[in-house]
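Excluded from the complex is one protein chain; the other protein chains are retained at their positions.
A, B and C label the chains in the order they appear, each numbered from 1.
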Amino acid sequence: MINVAVLGASGYTGAELVRLLSLHPRFAIKSLSADRKAGKKYSDIFPHFRHLDLPVLSRIEDINFYDIQLVFCALPHATSQKVIKNLPKHVRIVDLSADFRLRDPKEYKKWYGSEHEATELQKKAVYGLTELYREKISNANLVACTGCNSATALIPLIPLVIKRLIALKGIIIDLATGVSGAGRVPKENMLHSEVSEGFIAYNVGKHRHLAEFDQELSAFAGKKVEVTFTPHLIPQNRGILATIYVDGDTEKIYSGLNHFYRQEPFIIILPQGFVPSTHHVRGSNYCHIGVVGDRISGKTILFSAIDNLTKGSSGQAVHKCKLDV
Amino acid sequence: MINVAVLGASGYTGAELVRLLSLHPRFAIKSLSADRKAGKKYSDIFPHFRHLDLPVLSRIEDINFYDIQLVFCALPHATSQKVIKNLPKHVRIVDLSADFRLRDPKEYKKWYGSEHEATELQKKAVYGLTELYREKISNANLVACTGCNSATALIPLIPLVIKRLIALKGIIIDLATGVSGAGRVPKENMLHSEVSEGFIAYNVGKHRHLAEFDQELSAFAGKKVEVTFTPHLIPQNRGILATIYVDGDTEKIYSGLNHFYRQEPFIIILPQGFVPSTHHVRGSNYCHIGVVGDRISGKTILFSAIDNLTKGSSGQAVHKCKLDV
Amino acid sequence: MINVAVLGASGYTGAELVRLLSLHPRFAIKSLSADRKAGKKYSDIFPHFRHLDLPVLSRIEDINFYDIQLVFCALPHATSQKVIKNLPKHVRIVDLSADFRLRDPKEYKKWYGSEHEATELQKKAVYGLTELYREKISNANLVACTGCNSATALIPLIPLVIKRLIALKGIIIDLATGVSGAGRVPKENMLHSEVSEGFIAYNVGKHRHLAEFDQELSAFAGKKVEVTFTPHLIPQNRGILATIYVDGDTEKIYSGLNHFYRQEPFIIILPQGFVPSTHHVRGSNYCHIGVVGDRISGKTILFSAIDNLTKGSSGQAVHKCKLDV
Partner (left out) sequence: MINVAVLGASGYTGAELVRLLSLHPRFAIKSLSADRKAGKKYSDIFPHFRHLDLPVLSRIEDINFYDIQLVFCALPHATSQKVIKNLPKHVRIVDLSADFRLRDPKEYKKWYGSEHEATELQKKAVYGLTELYREKISNANLVACTGCNSATALIPLIPLVIKRLIALKGIIIDLATGVSGAGRVPKENMLHSEVSEGFIAYNVGKHRHLAEFDQELSAFAGKKVEVTFTPHLIPQNRGILATIYVDGDTEKIYSGLNHFYRQEPFIIILPQGFVPSTHHVRGSNYCHIGVVGDRISGKTILFSAIDNLTKGSSGQAVHKCKLDV
């Protein structure tokens, strides 16, 4: 059994971690932190856990890390780096924030607007796409979970870039995500009254996950790749569907993806002609991928669906740990 | 044309007032106030009004009331009374808050927790159930719109109390409401992620609209009436359905309601055996009422559906003005 | 390992059975039937099962029952009895339909409109409320799962009837259910366009689950009990919340329920003053119960929330089998 602490357990990714860890035979949840809600029972924050015997919420400074082997850090961006740099050295860390995703401090500053406060750790952190970085992850002390949007689109794109099956210019990622990605902190535009019946794009041409697309696609291509990326908000809680427009031969793309992911337990390439739905991956760690040829020859449309809280965040976090610890 | 100011125009009832007034041939919207958003275009707050030529949002103290004849006050409870007591005497006021619904200052203090700051006005205010207080409303300088839940259940109940067609003891009002009634101020429990797939009761046995039930039913009965009232939250934006359990003869109740409301334009008694849906009154000022006999003899179940923002608030507000100004 | 067949696997309760059985260490799914979809892969009907290795859908007559020990029958009402009476004697059967819930053939005919075609089996079938009929269920060859609405309200009511903590007259069950209970057969009133923003009551005073309330409450009370029951449809997929009005002392009711269910793994009595939400039991087999005193002395409001597909149907079905086979 691996003893685990979850920092920032009062948000949605925290709750999803607790759900997955409590169902998993190899993990024991020893500590749950939530500074502002310290002292409360976890089931008063998330009543669907009322049947579980879980630790009372504590402050991070009150956690005894002595018998913790693994820390899941589900704290907000910027807070995460401050906390992680002060954690004891013996714990392995899976960070769900954006703080350690970008390897280049300049890129970090460009996209997140401030200097990184733990640049030494930033260099050592491994980008947490399990299917692509499995070996590095198994040796890492700090793994940075990917952005939920990034995971959705990178999973089908990277193999095609590696195998040179698509043009590197002109890739368009049109993506729609459920609202739980925005977290549990109250915001006007996340109220039910605002979200319902309202499909809208946001952060057009400037979403921070662009930095992850740039970093990863360029790294695997061996040269600079820039994509167009438009996220939308769907009036539903969970799930991301990416619709990706690429130039490349549909048959080769289909067989290429099938071959690349033939042994991956969580990647499902649908039969040709099928398209995935967010409904079909809800609550699961699976990524469903569809490949459809456009009527215009040479153009292919990729579809990739995940649950943003599971494969897009907490599920990928737990997946990593099953492999490497 | 009646010149109108809407105070507190940045909330949902404010927006609904603007929608109804802008469609109405007899009203001219002269001022829209929203203190924290003063200076903004109304369409930046509510983009569905982008095609209308509306006043820029202002602070209340910057409104020139000289040429205003009618004020709709859509401010929060407690704020409303402070603002209204300082308004110029020539304006007629329709208040959408709870501040002037209760005639007894002691009851106000009991349910709202503080002393009323405009007790003189409180005495003169008319409770805004148009169908029941039409004449008083037409002579009033200050009308207090009813609570949205109160309107839903009082419309079918009061005629039955007047006509003595139901027992006064044991009335149970089980009610479900959409989330827009909770307003536009961000709250965790109104996030889409929390509301969706979550049907729940709230304020059981202690909702403030109980005070209105007590006041009105007792007044029309000529003696103290106490009801049981359980509100629920529905995962939808608009609409209230009350399911009301009474002891009384179904046929007499049905014909009694039909007769009482036979000339009312906004009250629809459904054919017997039909039940109303919130879907059928969405965006309208209608109240749909259904009457069904229970299988247990002598028990009748009443259903009443309205749109909480329209008949439950802004629509009843405008309705009053059509009648009286 | 227990070898299992699921008859009628193409509906929502069938899919929920497959979900629960595939996660459970003691069951092996050997056959899945769906007459009109025989020959299809299960994942083409329910793509969220694409990662599982499941039997292709077959016709019931093509199932080899030789090595099946347990049959879950998720067929439509009336069909179920015809199929079950012809099943081999060695299989134990859990029926999710309404066919074997009523012990009295006359009551069956009254509520379901036709003669029962397997009255011998009907006599032997055990009503599947695990918490109340545990011993009988463990010896039964045929268990009839309860109606989803019936389960929701009977779980809190029966102990109070047994302990004589509430008046038997005047019990009112006001209940709201998600749409998945209506099944997967297309119907106009279950379209998203119709359901969304539409809260409505249905089958008022005549819902068939009344027969189960009559049978069970009367049996445990030792005399005839008749309740008032009003089901509503909520614009959400899963979950039932019952709001139950009873005459009885709140403190005694609260401690009575706590004591009665103190050892039951799937019944959670909430802390006093808390009310359950369908959101908190989604996808789980738990029943969350809240007890709140009305402001009117002597009146108590009970809340009971379950997931209609899990505790209300497939979950209770699997729960029974864990206990008895």
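Quick note on the criterion: a contact is a pair of C-beta atoms (placed from the backbone, for glycine too) under 8 Å apart; a residue touches a chain by one contact, two chains touch by 3 or more.
Here the structure is a predicted model, which means the values were calculated and not measured.
Visitor: One chain isn't shown here. Among A:14, A:147 or A:239, which residue touches it?
Guide: A:239
Visitor: In the complete assembly, which of B:33, B:277, B:300 or B:313 touches the absent chain?
Guide: Per the contact definition at the top, the residue touching the missing chain is B:277.
Visitor: Applying the definition given at the start, please give the residues of subunit C touching the unseen chain.
Guide: 12, 179-180, 184-188, 190-197, 235-237
Visitor: In the complete complex, which positions of subunit B touch the hidden chain?
Guide: 47-48, 50-51, 265, 268, 270, 274, 276-277, 279-284, 286, 288
Visitor: Hey, which subunit A residues sit against the chain that's not shown?
Guide: 170, 172, 174, 176, 178, 194, 196-202, 204-206, 210, 226, 228, 230, 232, 234-239, 241, 243, 245, 275-280, 282, 292-296, 299, 301, 303
The criterion applied here is as follows: only the chains that are shown with their structure count from here on.
Visitor: Taking shared residue numbers divided by all residue numbers at the interface, is the value for subunit A and subunit C over half (same) or under half (different)?
Guide: same
Visitor: By C-alpha centroids, what is the most central chain here?
Guide: Taking the mean of C-alpha atoms per chain, the most central one is C.
Visitor: Roughly how many whole angstrom separate the Cα centroids of subunit B and subunit C?
Guide: Between these chains, centre-to-centre, one finds 39 Å.
Visitor: With centres defined as the mean C-alpha position, give me the subunit A-subunit C separation in Å.
Guide: So the centre of subunit A lies 37 Å away from the centre of subunit C.
Visitor: Would you mind listing the residues of subunit C that make contact with two or more other chains?
Guide: If we look for residues of subunit C contacting two or more partner chains, we find 276-277, 279-280, 282.
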